[in-house]
Every structure is written in structure tokens, then in C-alpha cells.
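There's a structure below that I have some questions on.
Every protein chain of the complex appears in place save one, which is left out.
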């Protein structure tokens, strides 16, 4: 506990985030409320059966504690709308789909508890997976860390061949990737490719992601919107009972269980006290200051490497 | 029960089938007999170790109640022939490999019970999977619905790159796809691609099927016969004990269990009472009359979309 507190102070001290700390505290206290305004999301009615959830938290589309609260609220509300059959997830921030957790706000994330007294993140992923509608990711831009782990919980993933990039940076900064991503990805790509993706913390383009099974399909960027909307429109004419029963049946034989994801999440929380993370916080904080957040976020694979090389040199 | 009866009447009323109702009734009563003549199948002796089972139920190669009875009988008889090591499954009907269940005969299918008092379909798939010979699908033409679910139970699947097309139309007509197909396919393609295939009810060419893992290999049509026969001939020279023990070992770690398939099948039977199916029966019956069965069967993905669009328009 003492070590966690220390890490928390350390994390608050480094400039990993452009958001004000005050905002994070607000969120931590309001996490259990269901009346949070969706300041980060726009929910658009495409048709009676189709919704589009656009995430816009520019300039980097980090996932913040507010993201979890608002998205969980939206997903639960849409689950009540009996007409809704398909929900498209896209991004309103150029260059990014869902990005990683805002690393300056780990303490706030750890404090977030859902309705069933489980971590809010675990509850959010369960609600997304169990939602009585088909979830489709329209992936344009970088999809990193927790943002990719959320994406892996969606039913279908269509990625822009030119503009989608995937990266799981956790291991590279000394953290356990506990958002359920390894559990999801290993079932899609097989053991070795999941190990490669999560251990290398490197960039994967859409073609490689498609070959690995990380996304359902990679499509030319110019066709992404029409591919997604064509699928959504087609499914929207089908019988909802047939769609949902079949989705849930396939999910029941393929998804990691909530308990498995809970174990993973607890490993992540534990890893916030690891000394390897503490060593890397300073290094990456300095790197961010030297080259700027934008460069690091848009060349994540490269800079995870640079940060660790710098650390290794400093030890010698 | 009342609703099922209603559906049954409804199903009998629409022209989904070109086979005479009398034939279906015959089948229902003779389903437990093992002396049914194989009018739909030809079993050819290629060599002492190789058999070729050709399914010819033109013009569309629908699966009928008779299909289950006869194929189950053939598989069980071949299992008794100690020399037989390899059984090739092909089609004698141009344009089609195994097609979907004859939708005008659902009542007869539901009445079919196997030796162990389980649904005959479930028993047939178990017998195919457990057969003491290697089963190879030589896929040329459309492979749809239950026909594809049977194909997924075979050991090896070689598909004509130009002429094999896969489609699981069930969800598109309001049914639960309960023939074991989702259970098999999700283990091969991963969660998202199985959801896409079964929910979209769309056409998949052989190249996509190969990329997804739906077939073992897609090969040029001109080479399909030789690829299949070369594999069959090679395996036929190997030790049967080694072949079967290894096949069964791999199956034991990868196949859905019979109980899982039984749950799926019961879901399918339940879904015959769904209101979404009843709504779609009329629409698709009319579509069949308007454009003809041949067009619908050879452009299944397209017409599943058209039927559902028509239904949606009619509601507004």
C-alpha cells in the first residue's frame, strides 16, 4: 500500500497528461453516478435501429476516468432501447481511435468502482460484451493500450488500411496489461502472436493486424465508412432476437470470462507498485518533455524503445 | 407448442421447397430405419482404402430429412469397413456442394430422432466426427446453412477458389443457426469473424474463407480434384491406427462437445417459433415466387438482404 501511494505521487508528478488534475478528482467522486454528462461522447441516431457513438477527447483521445463513466452510462442506456440493433463506435479525433489510459490519472482509475462493486473498467467491458446490440468498431487512427483492449471487446472491428495502427505499450513502460486485452487477443491470434504484440509494445499496421486476426478486416480508408455503414444497415433489417441470440451464443464459447478479466485487472493494479514502472516514469516523463507528447503518441512503438534504451544507458 | 404448430403450418404453406410434401412425411416415419435406400448418395470405391460419397439432390442440393437418414447410414456402414481409411465428400450437382436445409421440411427435420434418442442431426454430426476414417471435403459450388455446418464437421476442407461460396443464411431469415456451425467456426476463425459470418448471412468467397480459417485451403478449381485425390491417396498408404489415433486426439482438444451441439440444436428448434421467422417466411416466399428459387439460391447473400429490406419497407 505504501508503495502504491508512492507510485501514485510519482505518477501525479510526471507530465503524462494534458488534463487538469482537478478533472480527475471530480471524476473519481462521481464515478458511481449515472447522471454524468457525456461531454466526451456524441451519440448520433443514424436510424431507429442504428446508433453511432463518437469519442472525441482531443488531441490524443486518451481514456480518462470520465470516459469509463460516460461510456458505461451510454451503453446501459442504449441497452434499454428495444429498437437499437447496431452500435457503431468511431472517433471524432483525427489520428486516434481509442487511445491508452491517461497515465497521469491511474490513481483515479483505480478508485473507480461499478454498480456491482467490481472495478468500473471490468464492469464496462462486461456491459459492452453483453450488450443486446451488435457493436462495430470503425477504426481510423491509433488504437493503443486500454483503448485497444476496449476495442477487442467489441463484436466486429473494421480498420482503415492506411490509418489504423495498434500498440499495447504497457509492458514497455513496466506495467501489466490488465484490461482484458491479452485474454481477448490470445484467443484471436494464438499464443505466440499475442506474446509478440503485448511484449514488443511495438506498432502494428492494419494489414499485419488483419493477418494476425487482431481485426476482422482491414479495408482501404476510402471505403471504411461505407463498409461499416453497409454492415450496420444490413444487420439493422434483420430480426433482433436472431442477431442477439447468435451473438451471445458465439460469445459464450469464445470470450474470456469476467472472472478471468478481473484477475487480469487486479494484476494491473498490483503492477502500479512495480519498481520497473517507477524507474520508467521518470525516463518517459523526461522524454515527453524533450520531444513532446504528440511525437511520442504518434510514434509510440519507436519511443517506447527509445525510453527503455535511455534507461538502460543511464544504468551503465 | 401451439406456436411451433403454427410455424409449421406457415412453413408448409410457403414455397421454399421444390420437393413434394409427401416425400417429407415418408422420411419422418422412416427416420429410424437403417435400411433406407441411398437415393441421394452414390458411394464409389476409389480403392480398397478410399471411398467417395457424392451427394446429388439437384437442382439445389438442399439437405432434406432423407439426406440425414441416408448419410448417417452410409457413415455408420463405412465405419464397419476396416480397410477404409479416407472418405472424400463431393457433390454431383453443378453449382452446389451441400446446401441448406430444405425450409419447407422443418417439421420433418424436427421429428427425426437418432438411435440414442437424440436429434438425428446431432447424432449424424457426432458419427461424422468420430468416424474411424479421415473425412475430406472437396468443395465446388455453394455451401450454405446446414450444408456448411456439416462441412465444418469434416476433418479437411479443400475449396475451389473460383467456384466455392459459403453462406450461413439462418440469422437473415430469423432463425438460430443451431447445427453446430457457430461452435465449429468460432474455434477456427475467432470470435469476431464467426460473428460476422453468421450475423451478416452474406456470401464468402473461397479466398476469404481460407484467410478466415473457414476452409483448410482454397485451390484453383482446375487443381481441386487432384489436390484432394493426392491427399487421399497419400493417407491411404499410411497406418490406419496412427491416422485415426492422431485425428481423434486432435479432435478431443478442439471439437465442440456433443452436449454443446445439442444445446445449439435445441436453440434452433426453439427459434422455429420466433416471430421474426414468421414475419420473414411470407416475405421470402414472395421473393422466391417473384425472382425464382434459382436466383435466390445462387445469390443468397444478396437476396437475404433484399428480403429483409422489403420487410423493413413494408413496416413503414
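By letter and in written order, the chains are A and B; residue numbering begins at 1 in each of them.
Convention: a residue touches a chain if its C-beta (ideal position, glycine included) is under 8 Å from a C-beta of that chain, and two chains touch if they have at least 3 such contacts.
As the structure is a prediction and not an experimental result, all values here were calculated from the model.
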Selected residue (touches chain absent from view) among A:158, A:176, A:214 or A:303: A:176
Touch criterion as defined above, residue of B:46, B:188 or B:269 at the omitted chain: B:188
Candidate in contact with the missing chain, chosen from B:39, B:226, B:251 or B:289: B:251
Residues belonging to subunit A that touch the chain removed from view: 170-172, 174-177, 182-183, 186-187, 190-196, 198-202, 256, 260, 264, 267, 271, 274-277, 279-280, 305, 308-309, 311-312
Touch list for subunit B against the chain that is not drawn: 134, 155-157, 187-188, 213, 215-216, 231, 234-243, 245-247, 249-251, 253-255
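Just so it is clear, only the chains that are shown with their structure count from here on.
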Whole-Å gap separating subunit A and subunit B, where each centre is the average of the chain's CA atoms: 39
